[in-house]
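Note that one protein chain of the assembly has been removed; the remaining protein chains are unaltered in position.
Here the chain labels run A and B in written order, and each chain numbers its own residues starting at 1.
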Amino acid sequence: MTAQTAERDLSAVIGLEVHVQLETDTKIFCGCSTDAADDEVPNSRVCPTCLGLPGALPVLNEGAVEAGVKVGKAIDAEIPEETSFHRKNYYYPDLPKNFQITQYDAPICADGELAFRVDGEERTVNIRRAHLEEDPGSLQHAGGSIDTADYTLVDYNRAGTPLMEIVTEPDFRGADEVRAFLAKLEEVLEYLGVFDASRDGSLRVDANLSIVDSKTLDGDDISAALEDANRTEVKNISSHRGAQQALAYEETRQKNAVRRGREVEQETRHWDESRGITVSMRSKEEEKDYRYFREADLPPLRVSGWKEEIAIPELPDARRERFRGEYDLSAESASKLTSTKQVADFYETVAAEFDSDLAATWVADNLLGELNYRDMQVTDVEGRLDEFTRLIDLVDGEAITTKNAEEVVLRRMLDDGLAPDAVVEAEGLGKTDDNAVLAAVREAIEENPDAVDDYESGEEGALNFLVGQVMQATSGSADPGTVNERLRAELDE
Amino acid sequence: MVDHEEVEHVASLARVDLDEAETERFAAQFDDILSYFEALDEVPEADAATELDNVFRPDEVREGLTQEEALANAPETEDGYFKGPNVS
Partner (left out) sequence: MSSDTDAFITREEIDPTDEGPLSGRTVAVKDNISTAGVPTTCGSAMLADYVPPYDATVVERLKDAGARIVGKTNMDEFGMGTTTETSAFGPTDNPAAPGRVPGGSSGGSAAAVAAGEADLALGSDTGGSVRCPAAFCGVVGIKPTYGLVSRYGLVAYANSLEQIGPIAPTVQGAAELLEVIAGPDERDATTREHGAETAYASAADGDVDGLTIGVPTELVEGADEAVVEQFEAALEDFRVQGAETVEVSLPSVETAVQAYYVIAMGEASSNLARFDGVRYGPTAAATDDAEAGNWNDAFAAVREGFGEEVKRRILLGTYALSAGYHDKYYDKAQDARAWVRRDFAEAFETADVIASPTMPVPPFELGESLDDPLQMYLADANTVPVNLANLPAISVPAGETAEGPVGLQLVGEAFDERTIIRAASAVE
């Protein structure tokens, strides 16, 4: 680093190790449930195996392997002929056996990629490998933060949850790209049904960041440049937003150091979300000799054929494209309607029965809007699909007004759990029949001669006044369009 | 030659405290034993054959331990948690 560093053009080079919890019913090596619903009771969903009791043995969960293959398929990775498990040996209170069963030189997925959009551009990042491993337990630092605690409280409920560790090549050049990639990754994984973003701790990211001369990135092979540059590892990132903030901070911190001619330490740093900074964990640095060796309790897997056999659902990008074409939707609509696999599935069921535009309005605008407002998900109402289609039916067949349907019926359906017909009955929303409308129209004309005169001398606005009167008289259940027509008919004759 | 320092290094990796006498004794013994292991250098390379593969269990919940059973052997617990040393 010379005095001229301030004039150099510097770039960040970032690689990620993303840990995602897989959505299986049971843990990866034992039959304990992965359902964390009762987890306020610590150490209540454990067994000899995930507790690391002497004599216990691991047995591999077939569901975890299936999930792994699905991920591999979705990122276009190779699934090798033979894949096996290794022990990563280190000591920490959250590790029941003081080794983690993971994969080392024979991971289940290798050489994949994921495309995503950032700043309107399409990017593809290479995924070096993805492998299966077990989650450790969780630690609480009694009496303070990680630095000041006297002792630790350990809960092994989480221990043994299946994880997939996805390792990218150092293909990222900035925090925004990282965020966009992670958002896309989460979307794909949710589409596969192997991931739940709303689950606490389901995503954990370790990022490696180096600062190099921008010029060195011109060629295809940047490994030489990376070898010379110091690299920090940033840990404790648990969301794609957090990743963006942490890496933006870290990039700035390192670039500032380089520009001032200071050495950037090769170290591990901890992302402190509450303070918005990364903190050096230098004191924790000690040589890491994991002494990897094959896990003899688990026979190897020969599952390359599963890639052909296991079906995966249509992935988000493909589905979005198809929606645009098949349902003639705008990019924005298509995007909203494929925001999650569950929304997309819901939409397609509705669109099968009604005009796709009507279905789009009802699902994307009305339903999702009301659900959002109530902090609900489409999965909360999936079982009431037939009630929802009945509602659209009522509107489509003009039995109730769109306004009432949107503002009264849908809301009561969600708030009170009533079926649409029940709400219509209770609120008296059935569209007034023709005779009743005609009667109300005639009455309004009779009772408002001034307005009639105004209309007949050319004031259109007076008609609106009359429409309002009719609507009032019918408690809003008449259809305004019909009222308008009727009034004109009566007045123009 | 395996010296005092090397024994201490390995003891630290293995998280096992040794006293002075043990460290001395081990340094001498390890020398003998590791020299004996040198014979492995001459062994021809070979591929380990694996016969068994694809052993799974179905993704179905099985009964585990109660919290009481899980904590029963712990030297120290607090409110249902295991009490461990500080990690700073």
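In the analysis below, a contact is a pair of C-beta atoms (placed from the backbone, for glycine too) under 8 Å apart; a residue touches a chain by one contact, two chains touch by 3 or more.
Since the model is a prediction, treat every value here as computed from it, not as a measurement.
Screening A:G72, A:P93, A:G112 or A:P420 for touch with the missing chain picks out A:P93.
When the full complex is taken into account, the listed residue touching the unshown chain is A:L51, out of A:V13, A:C32 or A:L51. Contact between chain B and the unshown chain involves residues 7, 10-18, 22, 26, 29-30, 32-34, 36-37, 39-49, 52, 55, 57, 65, 69-70, 72-76, 82-88.
Residues 48, 51-60, 87, 89, 91-93, 96-99, 152, 154, 289, 291, 293, 296-299 of chain A touch the missing chain (whole complex, contact as defined above).
Here, only the chains that are shown with their structure count from here on.
Rounded to whole angstrom, the centroid-to-centroid distance between chain A and chain B, based on C-alpha atoms, equals 40 Å. The part of chain A that touches chain B in the complex is made up of residues 24-26, 30-33, 41-48, 50-51, 59-65, 82, 91-93, 139-142, 146-156, 283, 289, 298-303. Chain B makes touch with chain A in their complex at residues 13, 15, 50, 52-67, 70-71, 78-88.
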